[in-house]
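I'd like to ask you about the structure that follows.
Omission of a single protein chain aside, the complex is shown with its protein chains in their original locations.
Note that the chains are named A, B and C in the order they appear, and that numbering of residues resets to 1 at the start of each chain.
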Amino acid sequence: MQFTAMILSNVEVSPGYWRMRMTAPPECAAARPGQFVMVRVNGAIDPLLRRPFGIFDVGTYIPAQSGAIPQPYMEMLYRVVGKGTAMLSTLHGSDLLDVLGPLGKGFDLGAADEEKLIVGGGVGLAPLYLLAKELVKGSKVRLFAGGRTRDDILCITEFERLGVECYTATEDGSLGECGLVTEALLRRLDQLKGRATVYACGPHGMLNAVAGIAAERNIPCQVSLEGYMACGVGACLGCVAPGHSHSAENPDYRCVCTEGPVFESGELKWRD
Amino acid sequence: MQFTAMILSNVEVSPGYWRMRMTAPPECAAARPGQFVMVRVNGAIDPLLRRPFGIFDVGTYIPAQSGAIPQPYMEMLYRVVGKGTAMLSTLHGSDLLDVLGPLGKGFDLGAADEEKLIVGGGVGLAPLYLLAKELVKGSKVRLFAGGRTRDDILCITEFERLGVECYTATEDGSLGECGLVTEALLRRLDQLKGRATVYACGPHGMLNAVAGIAAERNIPCQVSLEGYMACGVGACLGCVAPGHSHSAENPDYRCVCTEGPVFESGELKWRD
Amino acid sequence: MKPDNRPDMTVNLAGLPLRNPVMTASGTFGYGEEFAEYVDMESIGAFVTKGLSLKPRAGNPTPRIVETPGGMLNAIGLQNVGIDAFITKKVPYLRTVNTPAIANFFGNTVDEYAEMARRLDDIPEVAALEVNISCPNVKLGGIVFGTDPDCAASVVAACRAATNKPLIIKLSPNVTDVVLMARACEDAGADALSMINTLIGMAIDLNKRRPVLANVTGGFSGPAIKPVALRMVWQVAKAVKVPIIGIGGIMNAVDALEFMLAGATAVQVGTASFINPGAAQKIAEDMETWLIENGVADIKSLIGALES
Partner (left out) sequence: MKPDNRPDMTVNLAGLPLRNPVMTASGTFGYGEEFAEYVDMESIGAFVTKGLSLKPRAGNPTPRIVETPGGMLNAIGLQNVGIDAFITKKVPYLRTVNTPAIANFFGNTVDEYAEMARRLDDIPEVAALEVNISCPNVKLGGIVFGTDPDCAASVVAACRAATNKPLIIKLSPNVTDVVLMARACEDAGADALSMINTLIGMAIDLNKRRPVLANVTGGFSGPAIKPVALRMVWQVAKAVKVPIIGIGGIMNAVDALEFMLAGATAVQVGTASFINPGAAQKIAEDMETWLIENGVADIKSLIGALES
């Protein structure tokens, strides 16, 4: 669906990372974890295309005035990387935003009687919070959050408040372990007794590593991909990613916006 | 010169007409009546080109804080007609604006011992206020302000405060006389004893009429023209207007941004 | 004005009556279904499918799209399900909507084009054919059909012989003389011309020192190209008798009406549907409003009505 959201707040939660809350119609606030929205940053032609963002959280708030009726909202967590996100970060409460969504398929929540291992790199955490919120209802959930440096580790407190056990790692050692977050994941998997499912979102290199680890150990793994998107509704075919049997001779592309953005890692082609 | 102005205020003075005050360096605040500025409404590409506006007023203000030093400012009076002016009207105090100017040649103030007749159509009044401010120092000044309807008659109080005698006319009779303002001008010219100079700015049809009237009676007349401008500095040659000897066979174009925007009406080609 | 005071929005496109002149452009509206949630199909004049080919095509590696100032480049690589899957999987949807579906298609050889035209001619749900001639002729060393008048004419003639449905030829703007191309297509039997297809553009990622698109170059669309499209429609409208469908950067009703003044009988909305999936419907509605506000009783009176 397409709707006009009113921004409720837009705050920088870490240098370069912003969290925006906006009103959303009930259908959007009922989004499944892993779904995304396409935001029109500017009504004119610059930037021209919508920008895709994961749904970080949804909820209900009660407006400040007396006797007000609770309103559904959604949140995005975004990183300022270019023109569109820079413009987003200048918006204020009560500004309006043209939003398309929720789009795509979300995460499969799987069985309740297994451990859930969530791996997020930087702003890749964005769609994982809503996922964790659902998963904690029935499972033990652990979060592995990685980043280049301290500032890239986001919203850990929020995950902890859900009862998620959090492991953090930074490449420069400025927060948590020094190194890649996949090392902590590996250690946990070594200790693992029962069944588990891995969920991951972040830079492609990280997803590649996580998918490899999960495949080796035969653990189900879902990853959320990014892709350059023009439409978000399966029409432009810009966003595709190679499927598992893809080769230059026998190409096999999956549409990230409609078949994804969440895929079973086994469905996709990974670098070896 | 090119400078960054800070907007001090931006208010709608009549439906669709706005008056904006902004800081200006002393060189710009020393602009001659009739000069203009080119404003970059948006730092991105939409709109791409600068927009030309007359300088409505200049002055000095004292910032609100104690012990502050007086600052020069300039004002524009503009009408919302399209994309650029619509965006201008959304700006607020303390927003910044990229300004080029003062540009062009201004009005020639002429001799002090004659009557000054100023004719303005709608937002054509914009460059005439600063002119009137100068002229009242040495001459009797009368303003003839015309418009389609009441809302198009702007800032008359400001002119009256200068001691200018004001005549107004609207096509629908909603303010002042019903009809064209040139009729009031004609009546005044009929009564005129001594010498006079006419100054006019407004829609081309009005300028055409005023130039005709002045030519008939051999009264010096200066008009301020508009023209589609890309550069404002004489480089693009987009803004030209036909000079008096212009014909299809022997074209004679004047550059509005550097040779104008104010011309002796006799320098230009008019429709008969 | 019609009795209910609403203007007559209908146009006739080479024998195909349209309830209004607004169509969607190939490759920007999927196979129709993708937009069912956003567009009331019966609010637009017609819709055009993604470009079809005999065999399914997987398309190019990614990245396939990139934004540019006021526009975008795409190098999708003509990904499509192929004619067989089109018939089994996509045609059933066409049956459910009371709006003409136009099949856009392409080939690598003249024979492939003709074969496609024959296959599509057999499908009752396909109201008209739109031929994308901006494809390389593999038999002629890759010269693009749509950039050579003889090549283009042979495609048109072959398709003409293969179908009785309205035959629309979609012109490439990447030519020195679009009027020459238009005349060649008209003479070879085109019932209508749609124009323009994308310009060819390129974008570079300075930091990576690489082209942004995996395919290096891509098709350039969006508001940025409108001035070129409008110019070409105007040039061709003066030179041919067949109706023209104006395409290129149409974002709103004003843009669409400008194309009609320049000589277009109908328009196609492309990139705009990515930005607002409901764009085509909104444009059709706003055009009607404009007509009412400007006292125009029949939209056909605007076709080619540019004064000069």
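Quick note on the criterion: a residue touches a chain if its C-beta (ideal position, glycine included) is under 8 Å from a C-beta of that chain, and two chains touch if they have at least 3 such contacts.
Since we're looking at a predicted model, the values are computed, not measured.
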item: Missing chain: touched chains present in the view; value: A, B, C
item: Residue, one of C:Met9, C:Met23, C:Leu54 or C:Leu73, that touches the chain absent here; value: C:Leu73
item: Omitted-chain contact residue, chosen from C:Gly77, C:Gly201 or C:Pro243; value: C:Gly201
item: Option from C:Val48, C:Leu78, C:Val175 or C:Ile299 whose C-beta touches the chain left out; value: C:Val175
item: Residue, one of C:Phe86, C:Phe105, C:Phe145 or C:Trp234, that touches the chain absent here; value: C:Trp234
item: Those residues of chain B which, in the complete complex, touch the missing chain; value: 1-2, 40, 45-50, 100, 227-231, 233-242, 250-253
item: Where the missing chain touches chain A, by residue; value: 45-46
item: Residue ranges of chain C at the interface with the undisplayed chain; value: 68-71, 73, 147, 174-177, 199-204, 206, 208-211, 216-217, 220, 222-228, 230-231, 234, 249, 254, 257-258, 261-262, 305-308
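Convention: only the chains that are shown with their structure count from here on.
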item: Chain whose Cα centroid lies nearest the overall Cα centroid; value: C
item: Maximum centroid distance from chain B, chain identifier (CA atoms); value: A
item: Length of the line joining the C-alpha centres of chain A and chain B, rounded to whole Å; value: 55
item: Residues of chain B engaged with two or more neighbouring chains; value: 45-46
item: Contacts with two or more other chains, residues of chain C listed in rising order; value: 69-70
